[in-house]
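A short worksheet on the structure shown next.
Other chains dropped; remaining ones untouched in position.
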Amino acid sequence: MKRMKKIEVVIDTIHLEHLISLLENRGFTGYTVIKDVYGKGERGLMIGDEVTGVFQNSYLFTICEEQQLNDVIEDLRKMLKKYGGVCIVSDVDWLIH
Amino acid sequence: MSLDLLIQNVLNPVILFFFLGVLSIFLRTGLEIPQPIPKFISLYLLMSIGLHGGYELSKSGLDFYVFKVLGLALLMAIVVPIYSFFILRLKVDIYNAVAIAATYGSISAVTFITAVNFLQSIGDSYSGFMVAAMTLMESPAIIIGLILLNIFAKKSDNGNLDVKELLRESFFNPSVYILTGSLLIGFITGEKGWKVVDPLFGQLFKPMLAFFLLDMGIVAARRLSELKKVGMFLVAFAIIIPIINATIAILIASSVGMTKGDAFVFAVLCASASYIAVPAAMRLSVPEANPSIYVTMALALTFPFNISVGIPLYYWLANKILGG
């Protein structure tokens, strides 16, 4: 097993594509997405089942090296500042296979 | 306005289901039409009106009258967001003014459908190509909004606006695309094609609308709790501007000799506000604006107003101005 970082982001579904391109541009090769989750934060309730499609969140996590985290963190901060959302980082052990 | 029209409009299963949805939220019944069914019905409705409009167009053909009406539609789609913007700037910051102006400059397909449904139920008719007018009116307000933003906002981080991407997103958003596509398919395949799709896209149209409006009632009423964020000025705007837009539309229509049915439908288009395509575009390109404001206005105020009071009112107006 290898010590890695897990980055978790909740962001508007409408900005998910931006987030993914940001990660791919920084050389992230893997991620997992759960679409259409809902929640509440500074910008109020994201109802999730709107016909408008505007009040929906997505949840993404990616497992990466500490170095990759450091590379991307400032851009992530900027993105969240502009669009809202939440990002947390934690330590995990990755099962090498 | 004759009370008769109002009652005729409201005592219709399609409209009643809308109010059933609204009431459901106040009684907290927990009723919901689970996603993605409403999205699917919304797609179905767009395909239906596209196919039907295309079929009607294939029967009537294209002539000068058609192009005249389409030109006027385009004009209103450009003018409405501009004057709306300046009215809004009296009280609202620039970002929200842009987003709201774009919202009201564009159209709501379901309001259009409800109007058509009303027209049929009272035995009046309209031209099939009005679907093309609707399609044409969906996107320009987005562009106008962003031009206004670029002119009036200080050039901080809006500088890096990707124009090409923006045009693509304005004109190739899902609603515009499926409407245009279905319109073309309906036009190309004509009578023979319509026979193939009629059992689903023709026969089931009205009851499906009932279904969809049940959901819209739920969604709209849920938004009502956000009304305090909207404020009195915008609440008034959400009711008055549709009436103004509709009146202007009918006056123009009358001056260029549109038929009463077409003038009415045109008025409904101008009076309606977008709660799908435009909010999605604004969310992407004007993240500073608050969607709880512009979506709530379009969805929880203007939409219910239009389908209950507005539609009979605009019809009555069209009747007055263009003569019974």
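Details
Per-chain residue numbering starts at 1, and chain names A and B are given in the order in which the chains are listed.
Everything that follows uses one rule, which is that contacts are C-beta pairs under 8 Å (C-beta built on N, C-alpha and C of every residue); 3 or more make two chains touch, one makes a residue touch a chain.
These figures come from a predicted structure and were not determined experimentally.
Shown is a single representative of every chain type; counted across the entire structure file, the complex carries the copy numbers A x3, B x3.
One rule holds for everything that comes next: only the chains that are shown with their structure count from here on.
One finds 34 Å separating the Cα centroids of chain A and chain B. By the touch criterion given at the top, residues 32, 34-35, 38-39, 42, 157, 215-216, 219, 222, 226, 275-276, 279-280, 283-284, 287, 291-292, 295, 299 of chain B touch chain A in their complex. Contact residues on chain A toward chain B in their complex (touch as defined above): 12, 14-15, 36, 44, 47, 49-55, 82-84.
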